[in-house]
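Below is a slice of the complex: some chains, not all, each in place.
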């Protein structure tokens, strides 16, 4: 694919799920280091924002590729009939965790019983439900409330348990000097949901598979380069976003590396799709009636492009 | 010239206008086969509203309660401030730049502060609605309060009316139309402010439905919620228009 | 400013003046293109006196009234004294019943609510105020129009409402700026009669602007003539016609004499406005 | 004269507020997340100075374009409503309904329709600015004194002349209020518009500050937006004083 390009680069756009930050370092690095250009893609990176829905934008053709939410988002989209296909997964372990203060007396997920637990109602609530189910609690056992995007209410102790992402909110808490906290990882309870899916539309896969391949390969190369040259990667991200804070981005990149190289990310290479985890998530969503009926996972998740990426480009 | 209250023809025009909008919308989405995730069909949305009526109704009441409270408080603050500025003119140089500056910041920027100061519940939403409407009412009320011509003011003064007398008997009646204009413009804004604040953090409300449904790619629910909110604020607006016609009967 | 200056002129009349103007000036606009509206006005009015003021259009009568009513401050050159007390700027507000030249009714108030406005401001209860106003409606020929709005009235009716409003604001000093300008001859003489009755009963001090010399002589104890702009007092004529005056007084020789004299003075002044144009 | 102008300008007020901030925060030991010390805010502003400046200009551009289009459309709509009452009765409620729809709920749709371009910010800015301008224009035009209208008609004035010589001058003060409100909303619209996939602009920085909970940065941006708004509003005020001088009759 790479050879066919260079001369007449194809215009494509990549929609991120949020504004420029180290969470997307691989994409920015791939662009800055010319990996996309080498692969024949003239890529534009479009940042996201609140209520920007990557799934919709990519399915509708407004953007060619996207870094979409994750396993749950893929399943919902397919159920709603969006012609969207996941061709890779960035984060290999659940990037969410539940935090509580040491002083709260909550020692394990079982202790959530009767407590106020805040969670983002963007799909993460089902992860929570699964975790609780795995620990023998039902949804009704805890008082589950919608968490705002701000961590402030948690800091003000308006509720006992809050949800964080390992690469962002957790750092925010630490930066504010809050260290007396305890973390509960879903993976420890046997719940894994992969996030930050690389997605494209069915139409692209049918009509321009070589571009999809180029995108997946160059993106994974970008990630690999980013993790191997972290300082340079942070520089690139800093240049892409206005007014970012370097320290925060460095922490984020570290954390992102941890979740991207966990599990399959370490053994198989960056971007692997864990089909077992996907089908577990689907089962639990069906159980919680978040999904009315199971979707065709074969059509929704396509590992063939990832498989064709040379191991040298995806293995650290 | 414009006599009396709302006539049946006015109501008919409103209904026809809205009906036309919906028919065009329905026809266009069917004709161009627009997928749901870009723009759903009104009939589907209507059905979604019926299906989710319990959830939406509860959220609507929640949101309208916040909007109503914020609207009332904001309007009072706006009018109150305008009255103060008219009573103590030098304050204008102090207050107006501040008001302008505060209003120039998109209200969403204040959401984190609102959450810090007023918590996750209704308080922060009401605060946001107040913020959204107070300035608009302030500007309109101020211009209305300054409208009376010098002759009328002089007359009141010659009767020994103080600032308050002039305010109560001359400026406020004269400002009524302007104030109502401010309220009309501000109503939609306060609904928006509440919904947006809810999207960023709330226990319930239309904004939460919008936020959660968007994340779950459930556009029918998003539209159902938004449409309901729209109808809710349209109803509030209708009340305002009725008040409006009562207030300027002397034209 | 210097109340000492006042003493001689008070002494001259042997009675304390109710209202006294000493060297009152009023200039409008920036110095370069200034309009001097009122210039060097000295005037003393006794308690209970009925003084009429005439003068060419635009000579500064309304401006003078505005200053006496306390609405605009006179320039620093002079002072206004009420019952021998020097009045601070705007100090006269609320002490004088003032009827402006334009009716200035409030469009959102009914006729009766417009009339009771000053009573409301004084804190009289709504009911009492209305009762007092209602009694006046027949005398003002406005019966049946109590609940109309100003835009539903004729010009003359609006003027009568404004007059009623002024009289419900009971003050010892009354300023009337062309109160009967929009009235037909008979309505006017009815209102004149009513005014003289009220005045005879309560002996308020009245200052009355008119353009009608007959009216000025018929009503006044004293007719004051102002010069063309910049307006000052040209002369004052004491009218010694016996009171009460019947309408027939206007045909007496004495009346016609006074009228002729005043007409001559006024014409001389008016002509100045037209830059010396001649009247055939 | 000069001292007067200074007193009436917002400058002394700003100085007093800044001083108060400077002194009160350390004195009362206010926590930084409620209100960071002024020094921290200034330091933070200096650290992102180039980004801030670039964002300022970009946002200003979007606001101004959006505002002018929104103002033109709003005034035109207000005139249309005033002219044809059926239009007001039929179409107005639709506008009312539309303006209670939060744009932020439709970020994705805005991007689908208008792409990641300047146009999408401009559209949002004008969408927000439009309504208050239209309502105030309508209300202003309705304020024309019926007696003066009758006089104009007796001169045989066409409806165009009636509009230009009577209705419009009467309406100007009210329209001006609408424009001022529209201006501040256009600014808010431009900023929110930048949340839908942009890389430059005060909105982008604001979003990051919100997300990362960088409180001093949040204040830097609140102040910058406020400054920008005050600047625009001041400009509108100048125009108003220049062209609408007859408030007192």
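Things to note:
Every chain is named by a letter (A, B, C and D) in the order it is written, and numbering of its residues begins at 1.
Criterion: a residue touches a chain if its C-beta (ideal position, glycine included) is under 8 Å from a C-beta of that chain, and two chains touch if they have at least 3 such contacts.
Remember, predicted model here, so these are calculated numbers, not experimental data.
Chain composition of the entire complex in this structure file, expressed with the shown labels, reads A x1, B x1, C x2, D x1.
We take it that only the chains that are shown with their structure count from here on.
The interface carrying the most C-beta pairs in contact is the one between chains B-D. Subunit A and subunit D have Cα centroids lying 37 Å from one another. Distance between chain centres (mean CA atoms), subunit B to subunit D: 16 Å. Across the assembly, subunit C contributes residues 151 that each touch 2 or more other chains.
In subunit B, the residues that touch at least two other chains are 38, 111-112, 116, 151, 199, 210, 214.
Checking each pair of chains for touch leaves A-B, A-D, B-C, B-D.
Note for the complex: subunit C touches subunit B at residues 66, 69-71, 90, 93-96, 98, 100, 102, 104, 106-109, 117-118, 120-122, 149, 151, 169. Listed in rising order, the residues of subunit A touching subunit D in the complex are 13, 15, 18-21, 44, 46-53, 56-57, 60, 62, 149-152, 155, 168, 172, 176, 240-245, 248. Residues of subunit B that touch subunit D in their complex: 1, 9-10, 13-14, 16-18, 20-21, 38-39, 93-94, 96-98, 100-113, 116-117, 135-136, 139-140, 143, 146-147, 149-151, 177-178, 181, 184-185, 187-189, 191-192, 195-196, 199, 207, 210, 214, 222, 226, 229-231, 233-234, 237, 251.
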